[in-house]
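One protein chain omitted, others in place.
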Amino acid sequence: MPQLFRRIALPLIASAGLLASAPGGSSGARAETLGPVTDPLGVLKIPKGAPIQIGGYWVISGADAALGTDEVRGVQIAFKDHGDRIAGHPVKLSVEDDGCNAEGGQTAATKIAANPNVVLVIGPACSSAATAGAPILWKQGIMDIATATTAPALTAPTRKPEYDGFVRTIYSDIYQGKSDAGYVYTQLKARKIVTIHDGSAFAQQLAAVMAQNFKDMGGTVLSVEAIQPTDVDMHPLLTRIATEKPDVVYLPIFVAATAQIIRQKKEVSGLESTIFIGSSGVMAPDLISAAGPAVIGFRIGYPDVSPDALGKGYGAFVAKYKDAYGEGPISGYNANAYDAGVLAIMAIEKVAVTAADGTTYIGKQALHDAVYATKFDGLSGPIACDSHGECAQFKPAVYEYTNADPTTFDIGKNPKKVFP
Amino acid sequence: MNGEAVASDWSGSRRTLRQFLARLTFVDVALWSLRILVLAVVIGGTIGTLIKTRYGLAQWFDFIMFGVTIGSIYAQIALGYTMVYGVLRLINFAHGDIMMTGAFSGYFLATAFDRSGFLAAHPVLAVLGTLLLSITVSTSIAVLAERIAYRPFRHVRGLAPLITAIGVSFFLEQTFRGLFGSSVKSYPDLHWQRAAFVVGGLTIPKIDLLVIGCAVASMLVLYLVIHHTKMGTAIRAVSEDSEAAALMGIDVNRVVVFTFMLGGVMAGIAGVFYAFVFKQVYFYMGFTPGIKAFGAAVLGGIGSVPGAMIGGFFLGIVESVGPSLFFDGIGIPAPYQLRDLIAFTLLIMVLIFRPNGLLGERMAKQRA
Partner (left out) sequence: MSGPADPAIATLLHDSEASAHAGPARRVVQTGLVFGVIALYLAMIGLLLMLHGRWIVIGVLSLGQAVLLAIGLGTGIAIAWRGVGEARSALLVQSLLAGALAGGVLALLSVVMAVVDLRGIFIALSRPLANMLGLGLGQPLAPLLLVLAGALLAVLGTLLAWLPRHPRRVLLGALAAVVIAGVFQELIQIMMQAGPAIGVLRDLLYSWDGLTPQGAAIVFVAAALLAAGVATLAARAPPAAALSPRRRKRRQAVLLALVFAALVVLPLIAGSYIGQVMMLVGLYILMGMGLNLEIGLAGLLDLGFVAFFAVGAYTTALLTADSPHALAAYTFLPHLSFWAAMPVAVLMAVIVGVLFGVPVLGVRGDYLAVATMGLGEIVRVIVLSDFAAPLLGGAQGVLQIPRPSLFGHELSGPVQLFYLTLLASTLAAYIAWRLETSRLGRAWMALRDDEDVAQALGISLVRSKLLAYGLGAAFAGLAGSIFATMVASVYPSSFQLLISINVLALIIVGGMGSLPGVIVGAAVLVGLPELLREFGEYRYLFYGAVLILMMRLRPEGLWPSPVRRRELHSDDQAEAAQAVREPALAGQRG
């Protein structure tokens, strides 16, 4: 269409030469000296009486809102336990919504990073948000302590330097998948499994890691199934799975779809003796109310948080949680979030220098080093970061639901620890 | 606009037969390849699956039963879509959410009945009570939505009504989330729910029969209302030509409100049955079934009551049987993840071959 070309392209080509390049101007972190502190990445100055500002980004809207909200509460309780003060200043936690996707994480991180007074960031819950958000924060010299992002790449030895500011108080899928595969193979003596994921990055990755480990041990993965998280009619899928006669179905997916599957499996013949195992995403009273009596016998691969293994304070933590929010924990990662809060407090207090006039100075590089160097026994187990930002240590366990009353939810009792 | 200039430049003088043929061929080739591709997948997959003999007769029967059950729920929601569309030419995007409001309010009554033991003692009465509340709520919300949001657009052409409907959908979802929270709630079990008839090795769950029967009954009642009552005649007249109907002395407002009421009643019934079969209620539950049901209504020919019914059943069965039948045989992994692919491909194929849906002829011609 020559006429169209004449009308549009020619004037464009003519004016192309006139286009100037966009002006640059990135701020970024740079060395400075303020008060008594010199730091290669910059120094934060907090006047007397001003708050220590902690940023946060989690998913607090949409289908996964419970996941993020639960973690916000975990961090809030950690701060409250410390008197809501760090280094003599009040704490202010500002939470942004990341919608559990990459562009949401990027926007939220940009918003937080634009505030030059933010000392440190906690969150997010979703790996996609962290992948996009953490480099933006670290570019401004802000550390990010994630609470439920389990993608192995985030703390892999091969990660890029732009993720140097990223650590997490949760274990990688690699450990969870390996431990679940081990339980299924050696404890349950199962040899044939089916996995189901829901198209989320978390579930797909965990299912794949588990299946790979199971295969390596000598087991057979009959098929890798997938659903949409909004699917309600699981009967056809379960009928299909029943024809393969698996010993175990591994479904590391979320509450709604898990509940549909474990309810409907009772209505499909051929799955009576098959064991269904889920993951941390359904360690919540919500699953009991969604699945009803069908929840009994459903198992979850989850870190060992029983008092005798570690985290002596978890019972007290749950009591505080109920008192503050009128309900028990609504998702599975509140203890990790609590530990992220504690890690933040300890690292900041380690490097904060308060001058005689009450002004506090914090060096960014120093804070980075302090986060990596801090070690303590947390609610979710011992916390000590390796050089790639993996701070949690994973002790495997498996739990089984024994009661269909949501009010009885109490990790260790219902679901009851069945392994080790 | 200068029509002549457009005409002369865009076709007339410069359009040669060759160009015409070339263009024709491209579209035809594309459409034919699409048809061939779909047919190849369907036939190849079916043969492959049947050769593998992975599924026996019992399984195929189960697949169809599951499909018919969810299909009857789609059908019931689709009836509401189709009624409203027929009369107002409005895609009531919020219809799925109206179903949600019914199911949600029914939940509180049903759990109360369950706790007090009433559900176990008088299951029929309890289900009827739940239905009554659900229908009341969904009908009032449907009528309210019409009164507040849709009525101002009665005479507006264009997309404003559709956008308003999308707004209503968001508003209802978020209101219910704000009121009752975002957690997943679940309906109590009926103690006879697991019971099933067994006929020659095939199992037919009672609840499925109930749901299917109820859907068919609603359709029949609706059909009778539309074709054998005075109000029904008025509805048909308005849907044919609302201005002419007004000239004939029909109160268009009353007809529209009545139509929304019928849609609301259907949504209320569908909501309760959906919730008794699939248990879970939460604020977002109406969206996906709503879209599917809309597809079903179009599939059957939007505006046609039997069409909505057939569309719903057809969609349900294809969704249930399709992944195993078509995809298993050609080795596509995780076929049930592609369930929506099958549903929407079916929809598009129907629209290509029968642009007015399976049963809708009168409507679409006049519509365009």
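General observations
The letters A and B name the chains in turn, as written, and every chain counts its residues from 1.
Assume a contact is a pair of C-beta atoms (placed from the backbone, for glycine too) under 8 Å apart; a residue touches a chain by one contact, two chains touch by 3 or more.
For clarity, every value in this text was computed on a predicted model and none was experimentally measured.
Only one of A:Ile54, A:Ala113 or A:Ala256 touches the absent chain when the whole complex is considered: A:Ala113.
Among the residues B:Ala149, B:Val216 or B:Met231, only B:Ala149 touches the chain that is left out of the figure.
Only one of B:Gly56, B:Gly117, B:Gly167 or B:Gly213 touches the absent chain when the whole complex is considered: B:Gly167.
Contacts to the hidden chain, counted on chain A, fall at residues 1, 3-4, 7-8, 11-12, 19, 21-27, 50-51, 60-62, 65, 92, 94-97, 100-103, 106-108, 110-111, 113-116, 128, 131-132, 135, 153, 197, 199-201, 203-205, 224, 226, 228, 326.
By the touch criterion stated above, the residues of chain B touching the omitted chain are 1-12, 15, 23, 27, 30-31, 34, 85, 89, 91, 105, 108, 137, 140, 144, 147-149, 151-153, 155-164, 166-175, 177-182, 243, 246-247, 249, 251, 291, 294-295, 298, 302, 332-334, 337-338, 340-341, 343-345, 347-348, 351-352, 355-357, 364, 367-368.
Just so we're on the same page, only the chains that are shown with their structure count from here on.
Here the spacing of chain A and chain B, counted between their Cα centres, is 37 Å. Across the complex, chain A meets chain B through its residues 3, 63, 65-66, 199, 223-228, 230-233, 235-237, 239-240, 243, 255-256, 259-260, 263, 266-269, 286, 289-293, 330. Residues 9, 54-55, 59, 62-63, 66-67, 69-70, 182-186, 188-189, 194, 203, 205, 278-280, 282, 284, 287-289, 319-321, 323-324, 328, 333-337, 339-340 of chain B are the ones that touch chain A when the two sit in their complex.
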